[in-house]
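Here it is, the structure, as structure tokens.
A protein chain is absent from this complex, but the other protein chains hold their places.
Chain nomenclature is as follows: A, B, C, D and E, assigned in order of appearance, with residue numbering initiated at 1 for each chain independently.
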Amino acid sequence: MKIAVYPGSFDPVTNGHLDVIERAARLFDHLIIAVAQNQAKTPLFSVEERLDMLRACTRHLVNVSVDSYSSLTVEYARSKGAEVLVRGLRAVSDFENEFLMALMNRKMEPAIETVFMMTSNQYAFLSSSAVKEVASLGGQVEGLVPPVVAAALKQKFASHQQNQRLRS
Amino acid sequence: MKIAVYPGSFDPVTNGHLDVIERAARLFDHLIIAVAQNQAKTPLFSVEERLDMLRACTRHLVNVSVDSYSSLTVEYARSKGAEVLVRGLRAVSDFENEFLMALMNRKMEPAIETVFMMTSNQYAFLSSSAVKEVASLGGQVEGLVPPVVAAALKQKFASHQQNQRLRS
Amino acid sequence: MKIAVYPGSFDPVTNGHLDVIERAARLFDHLIIAVAQNQAKTPLFSVEERLDMLRACTRHLVNVSVDSYSSLTVEYARSKGAEVLVRGLRAVSDFENEFLMALMNRKMEPAIETVFMMTSNQYAFLSSSAVKEVASLGGQVEGLVPPVVAAALKQKFASHQQNQRLRS
Amino acid sequence: MKIAVYPGSFDPVTNGHLDVIERAARLFDHLIIAVAQNQAKTPLFSVEERLDMLRACTRHLVNVSVDSYSSLTVEYARSKGAEVLVRGLRAVSDFENEFLMALMNRKMEPAIETVFMMTSNQYAFLSSSAVKEVASLGGQVEGLVPPVVAAALKQKFASHQQNQRLRS
Amino acid sequence: MKIAVYPGSFDPVTNGHLDVIERAARLFDHLIIAVAQNQAKTPLFSVEERLDMLRACTRHLVNVSVDSYSSLTVEYARSKGAEVLVRGLRAVSDFENEFLMALMNRKMEPAIETVFMMTSNQYAFLSSSAVKEVASLGGQVEGLVPPVVAAALKQKFASHQQNQRLRS
Partner (left out) sequence: MKIAVYPGSFDPVTNGHLDVIERAARLFDHLIIAVAQNQAKTPLFSVEERLDMLRACTRHLVNVSVDSYSSLTVEYARSKGAEVLVRGLRAVSDFENEFLMALMNRKMEPAIETVFMMTSNQYAFLSSSAVKEVASLGGQVEGLVPPVVAAALKQKFASHQQNQRLRS
């Protein structure tokens, strides 16, 4: 049985992530989506919120589970019996950073293999940070993220704006 | 009549930006230089200071105007009746980020086209942040920015250093 | 009046080229699609065949004309009174070669500006040579090229195969 | 059962290819190494020679077989019941060409997924053409290719040189 | 006598840096490793700690000295009589940033030449920030940094964790 881990910050999950999740779920026996907790930069959504959104939009995938971790990615993968790390690559690509990270991971744990999968072309421009910027400026994010995330973003930024109004 | 918008943070405008402005002003009937207000990172110059410097160094271009905005770039462009976004590319290039942004903008507003123009070779290395770093270390920025910007940088960092001396 | 030239070998024209043609035709008053004759590598289609296919699939664009040339691109553009060269960039990009060519053209004729436009995301993978390779192996090229080109490719490779059978 | 195809020209197979083969053989139930026959450029080794060398150096891998094909890669994969195409990426990378090819393949056959795997760092510089160039100049290729290939290269270029001497 | 400066933040020095230092020390008569003080981002190690670690692991190189500076890099180099700046490039590379910096430096001081040297392949994935991230998560950094740095990282993050425990 091949277990794969798809690590990331998923702050929040986008349709590009979902596309990779569905592709990877077809290739491996079990796929664990693993939310990294140890990000230095302050996230928009808490780990719990991110896990909830991921669970809500992967409910239809029977061999996919959702988890969080705060150790080294390769250590987490090993603890779960996984042999594979999955990473998505966009047509317009952050390939170099991905490759550096994969080489570092291989150095630390040679038994775990990184495989890169291509995001669908139609999501080539999508990133969590781009989605957050659009939402923060009141732009439409439908079609970019699952409905549950679109709703969460709307609520998050509405309360932001209200807070700002109250403060001023 | 073709209206184009050249969006950016222009913190501050460099000779590379000016080169793009002059090229774009020849291609389109009207060019709006649009200073984005919604930058997360704290700028060195206020929006008003940036607008003043841009106005001072584009005075000779009759079909160029200067403005600021705080919405999505494509929404601002639409509100001005613009069909084109202009972006400069340097020979040594941040092409990937530019492309992602342009694809995101097209997704949100397919009627507005992004065109990329090449900065002159002699400004290939120039960026606002490089100029600020040089100025902060007391280096010469003549030839890198218009004279009005060179003077503003000198004043800005002189007062910085004085403040630091007073504090210590 | 702004005249733009879109130079290329168009051997054959693809849906990616057509996408750039339609975008550029909206930006400029007149667009000349210019088939370069002086290619060292032997083309699949003759210049006449390429011009015919281009004319057939741009008939609906009133401000677009089709021509061929055998001089330097910038000299051809100047002889037509054009101020702009248009080049398409794919999301997965040959950016570096395009940039070198544009810099060389600027060196030889500073008055002619190169503007880069993004091909639609859905054609990011398309190139004339990829299309020819697929067609030569009997693959479907519908959706990749205009119908007139698909038919021409089918005929071209059918006669190739017949010739090969006769020879053997 | 997951069947994967690793397509290529393998003219000749290098230690970098072998590294990818061993990694992929661990991830999938069966791996078919598929030598493409339809290369326009004249190969150094015949398809039969290439198959023989591949068989000789993958004998220890029980779930790996070797084959050749002359159709579209995705058609070949489908005919074999494969769901996955494997491609190796070098740290110093031909990523863009790989991505274009993968997008083209997805367009033609969406059910077949391309996964990219990283070649070991120590083979980052290796390519079949670099190996051939070194061998043609009389350089040592031990450590770059399996012993059977090193011997074949030596023989190939020895007879080349003899032919040239006879001709002159 | 050719004097070269190898500038950087070295926070902390890695085996990749050391590899470049040893290569550059063979090429030039004297090599000055220069720790830049004027970094905006807060470093993990103080300038003094970084200088101590650099001295400890370059003791065997007779023509290498260690220093710090807070001015423009080219001004520092000139003040030391250096004609050359050395920069390391990794196989998976931050080439573009390096090139921009080198062009800016040439603009400011044409008499000082930047030469790029390749880090050993085996350190292609190494960076100070990657090392710090691994160490902060309790991962092993042996083989990535000199022993003196591994010890310093262990101590630094041990006290971090203790502080955090005391706080909570």
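Here is the rule we go by: a contact is a pair of C-beta atoms (placed from the backbone, for glycine too) under 8 Å apart; a residue touches a chain by one contact, two chains touch by 3 or more.
All values derive from a computational prediction rather than experimental measurement.
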Only these shown chains touch the missing one, namely B, C, D, E
Of C:Ile3, C:Leu51 or C:Leu72, the residue that touches the missing chain is C:Leu72
Sole touch to the unshown chain from E:Gln37, E:Ser68 or E:Thr114: residue E:Thr114
Against the hidden chain, chain B presents residues 91-93, 121-122, 124-125
In the full complex, chain E touches the hidden chain through residues 2, 23, 26-27, 83-84, 89, 91, 93, 95, 99, 102-103, 106, 113-118, 121
Residues of chain C touching the missing chain are 38, 70-72, 75, 96, 99-101, 103-104, 107-108
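Operating definition for what follows: only the chains that are shown with their structure count from here on.
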Between the Cα centroids of chain A and chain B the separation in whole angstrom comes to 33
Averaging C-alpha coordinates per chain, one finds the centres of chain A and chain C separated by a number of Å equal to 39
Within chain D, the set of residues that touch 2 or more other chains is 91, 93, 99, 103, 121
In contact, pair by pair, are chains A-B, A-C, A-D, A-E, B-C, B-E, C-D, D-E
